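Apart from one protein chain that is not included, each protein chain of the complex appears where it belongs.
After this line comes chain A, so read on.
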Amino acid sequence: MSPMARTAPVPAATDPAIIRNFCIIAHIDHGKSTLADRMLQSTGVVQARDMKAQYLDRMDIERERGITIKSQAVRMPWEVDGVSYALNMIDTPGHVDFTYEVSRSLAACEGAVLLVDAAQGIEAQTLANLYLAMENDLTIIPVLNKIDLPAAQPEKYAAELANLIGGDPEDVLLVSGKTGVGVEALLDKIVTDLPAPVGDANAPARAMIFDSVYDTYRGVVTYVRVVDGMLHPRERIQMMSTKASHELLEIGVSSPEPTPSKGLGVGEVGYLITGVKDVRQSKVGDTVTNLAKPASESLSGYADPKPMVFSGLYPLDGTDYPVLRDALDKLKLNDAALVYEPETSAALGFGFRVGFLGLLHLEIVRERLEREFNLDLISTAPNVVYEVTLEDKSVLTVTNPSEFPAGKIREVREPMVSATILAPNEFVGAIMELCQGRRGQMKGMDYLSEDRVELRYWIPLAEIVFDFFDILKSKTRGYASLDWKADGEQVADLVKVDILLQGEQVDAFSAITHKDKAYAYGVMMTGKLRELIPRQQFEVPIQAAIGSRIIARESIRAIRKDVLAKCYGGDISRKRKLLEKQKEGKKRMKMVGRVEVPQEAFIAALTTDESKDKAKK
């Protein structure tokens, strides 16, 4: 077993041959943070007495203190056979919504630790990230974690991993982040098995941005991996995609606290501070070069983040609109993928149409808005982006059902995804039924082990953005895991279903659906609204329509009695107070034409039953 390094290699003066850059690919809850903490401790960069549980995972605490330098990449010394190495552990976002960010993090590494819970086996999202790692030619070190658990089945899952990536089950390392067993052996293996970075030290500087984070005090902190040349403090750097140039105020490494250095050389990983305030000026995937001696070609793989899912966000209290606007402006500083523009809904008032990378991204943004900015929000049902070709061959991009043209449509194209679902084989029937019902085309099915199956589908994104995952979970008693990535588009028979209350269209409830599902949507939504909208002083028809064709109809019967029978001397004060309360309640109603619709009805109608259940728990 190796000792802790006696001397650590110095940044800006480290031979690439003794650098190892790696990331940990793991499913949430499979123990990545605990293992990372244990590595920090074993390598001595964090003393045992300073050790806080999950050192790297402290964004919340830091945010509360107002300092948000995440340790996106930690440099750790480790000695093998008398040589001190510099190990850079690069954090990767764990979720499929952030596939592009993951791919950039992976591109900064030569190897990846594939960390799998020895009691649960691999999950679909891990599989997706593993696929990206292999696509980037990363060397994979398979590791089973939590071997201390009584429920651990190391043999079974070692065989599963070996089966997946090739190799011998014997080569799978067994560790416990909790007890520390096997962690030093893992550090040794990172040194011996992973290749050293390769680059041209004399070429013009080129460094790839794999993350950028906004910090209240320091502005944007940019994390880079140097590929060629060297970056120095105080020099002017240039972002190759935008040609914007900045002065490099500070450069350094995280160990794990930010530590300024004299620069960063080939293969090194560290942070840059230029004083810019907006992460959009420091885009993930972009190449940083020296303004005075610029590289001629940027590194490959840069892409602008592209929102996949759109949803309208509206403040429950209309007067909160400026708060929501400011909050989005602030979040944007730290989230390059967030796009939004003002939108007005007749039913919901002023809000924003916001684009997200995926559903999780939507949930995270919504939660941050509510928690950090104390907002109560209504979000409309998420929808995807449609390309509508009109009869005159002009093409419209539709991100909001209300923009869907009426008539004169030649064809509509919808985005498709490749979805991978992992589950115990007993649920295969249920999953196939669900996917077929969602217009999925099966692309393949494989057994990962005796009882675990991988199903692959090509399926419209629109079919999985709303409640697919919740239903998948409930049909498989929580065992299934899902991963998806964008994969082309298809022409489909899509229509817009409008919901009309007493003849008035309620834009918030319009939806673009497949023609075969329009009727079901119409029946569902009109039925739901009939339950949710209180009876009015007149009958209220609720209709679902495609264009001018009504496909479903319900009606709310007029209320016939709303009067207190007895109102004598002793009833007057009580009655008046009730009246004042009702009057107050009336102010919280949204008017659709003459129909009073309570806020709660909008929220409930736009919420799936599954997510309501979640909220109750």
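The rule is simple: a contact is a pair of C-beta atoms (placed from the backbone, for glycine too) under 8 Å apart; a residue touches a chain by one contact, two chains touch by 3 or more; residues count from 1.
One rule holds for everything that comes next: contacts and distances are computed from a predicted model.
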item	value
Among "ABC transporter permease", "Heme chaperone HemW", "NADH-quinone oxidoreductase subunit D" or "Formate hydrogenlyase", UniProt-listed name of the chain not shown	"Heme chaperone HemW"
Identified contact with the non-displayed chain, of A:81, A:392 or A:562	A:562
For chain A, the residues touching the chain missing from this view	537-538, 557, 559-577, 579-580, 582-583, 586
